[in-house]
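One structure is given here, and the rest of the page talks about it.
Missing here: one protein chain of the complex. Every other protein chain is in place.
And now, chain A:
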């Protein structure tokens, strides 16, 4: 006899039949009837009409029947709130039952009934149960607080349940502790501001003790809670790590990953020289590898997390390449993730193996996977220079297979290889050209056209090839059209004699027949460049291109750091911060990795004061402005597979807009209409200057005359200086710093013979000229003086850093005072870093030097912010939009040559900005932040 009998129906109608049975006198029949009701419920049938009859069965000694009725109640109480009240008495009575199982069951079920009237009655029993002598009841009650909070948060706070819950963290039973932590975490999620989980060394110790003894699920909650704690120093971090590491051997993969999160986070605080640091690194690898032998679903989540871990700390898994090799019956979602990690781990040491694998994958059945494998070969070539040749020959082998999508992918990646290693593998061009006809995807066509244009001088029939593409110009995608335009112009510049007709044809197609503004504008620019100054055109169009980055698809460093804090969560699966996608997360708090602290700090960080901290290691490839534009005109509009890294695309787009705007005004000014096939020749003068402007990208942003000047404040009150009052402020105007002073004589005698001197200070500020007060200062008179300053004085590190001690002398006495100068007066005018260098420097500065700040209540748009900051010599290098947030990348340089890099995150609609600062001398960060704050809020 099985439960499937509960699904059978009779002619009279199911509900009617059940009603009769529920009201039967026989216990057994009643129970069977309730079972039938439950069975109907499980498949989604509506049996709410039986509510009163089922509730009537509740008063029973039979525990199974009671449980079944409770199950029913939880499902339907909401739809019948008035009827549900009938059950309250039984609940309250059950909460007093001598059997703890029944007490717990009652309080648990009551919490699940989302009816206000019932909730009211729940408070008293819940209070009792939270203090129940039986831990089973207490732990059930702890969860019930979370349930109640979900229904009525105010009630929970008013009744003081939150405090009782916090007390339970110190409970003697580990299971109760775990549930209390879980409940508090869930409540805290909807109340990010409330400081519910107030973690301190004592409570941490309790959690760590409970960690060893509670169930696996409890361990997950406790570990996730631990991860939010910020240890006070590296010693504490280490001791927590030591107590968490045994969890890495747990059979439950969620426990393992939560432990990995805690360790990855606290590791940030440990010094790399520590022996323990190395031990910890070694301990992390085996559990991560083991996760890969679990079920495919678990593997997938693990792989997404490993992807983050490999980016943050590649050393952990660098010897474990083989476990990421793909098995042919892995689900596709696992295959793709493994491939991604394989490329990240590829290095000179293992490249041969990796290539052999990738080649194997390229012959598999699944198209998506094959494509990705082919791309991976290209990425390997770019990443590991020694392997490039082998990669190219592998790609050629694959092209020989003539499998359409393989060929197309191969051509796309070969283009990137050409970019990375110019003039090295051109011998393969002939093979590529053979496959011209089979290309039907825009990306592949664009790549091929780029290759033909780039190497036009080596391809005999380049003009024919390009001409063949030109026939269907209007049917091509924008990407291909742009590429074709550029390629033909390149061809023309290289072989002007034979291709004049071709270039005119493409220019007229682009400018006259196209309604795509990008294409039209690019066409016009080329056109005018060619007609006014072919030499300049050559320099621009055929300029040397900046190198493409080795690593691709890297997650931005700040985002990566944030995601490391979210290991094991959905955020880590999507590689997006929770704020970007979690529904109902009311103002999620951004998490950040702890800064490195402890003994090592003073040794590692350079002294802020000496001017010797010049960023001397300039990367070898910094394109000049012209090159940048050259690249710009050459730009590939397709998704940057391995194109210029991070900020590049936004800068390019911005620049293109700029060009468009410039041209429009230009056209208006000269009455220039759509050109005929004859290019006007006399546009020389205005055009030249126009282009000059265009090249000067910085000129596009409005420059303010000087940096922000704070109103004067009193530095030396008259009382302390025998009647002399000094108030003042600092300013910076066109490269010179000055101290603006207002001297007031509040004494009764005349003052004269003024002089001023500075004590040694952090940035060597010193008066550049003597303090000149020409006439003696009569009583109640004031004089305004602007004292020019320079930064060549002697240097001594002050605390705080921007402290300046000043001595002022007059005929009466010498007075001393100290003042704090805003750091932005030290921001020099040439503080704009090249974007390539910015990227290199950002990567180069160790993460522990990064500091994050919140700038609150600053209702400015990204552009306004950028303009405002530029006035104070904080330069925006790039701007981009990530998931609705504007990211500004900025640089500034201090008078002593210290560079500070900043990333400013601006969320539209949210007036708080997040400022991340990276600097080789992290001490200045705090003051830079203050400078930001002052500039932006005034």
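Keep in mind that, in the parts below, a residue touches a chain if its C-beta (ideal position, glycine included) is under 8 Å from a C-beta of that chain, and two chains touch if they have at least 3 such contacts; residues count from 1.
What we mean here is this: contacts and distances are computed from a predicted model.
Among "Phosphatidylinositol 4-kinase beta", "NADPH-dependent diflavin oxidoreductase 1", "AP-3 complex subunit mu-2" or "Acyl carrier protein", go ahead and choose the protein name stored in UniProt for the chain not displayed.
"AP-3 complex subunit mu-2"
Hey, which of A:170, A:348 or A:363 is the one touching the hidden chain?
A:363
Check each of A:15, A:123, A:298 or A:396 against the chain that is not shown and name the one that touches it.
Candidates A:15, A:123, A:298 or A:396; residue touching the omitted chain: A:298.
Out of A:573, A:768 or A:882, which is the one that touches the chain we can't see?
Counting the whole complex, the residue in contact with the absent chain is A:573.
Which listed residue (A:87, A:220 or A:316) would be found touching the missing chain in the intact complex?
For the chain that is not drawn, the touching residue is A:220.
Taking the full complex into account, what residues of chain A touch the chain not shown?
1-4, 6-7, 27-28, 31, 35, 38-39, 42-44, 62-65, 67-68, 71, 75, 78, 99-101, 108, 111-112, 114, 134-136, 140, 143-144, 146-147, 150, 173, 175, 179, 182-183, 186, 189, 213, 215-217, 220, 224, 246, 249-254, 256-258, 286-287, 289-290, 293, 295-298, 300-302, 319-320, 322-323, 325, 327-329, 331-333, 353, 356-357, 360, 363-365, 401, 403, 568-571, 573-574, 578, 581-585
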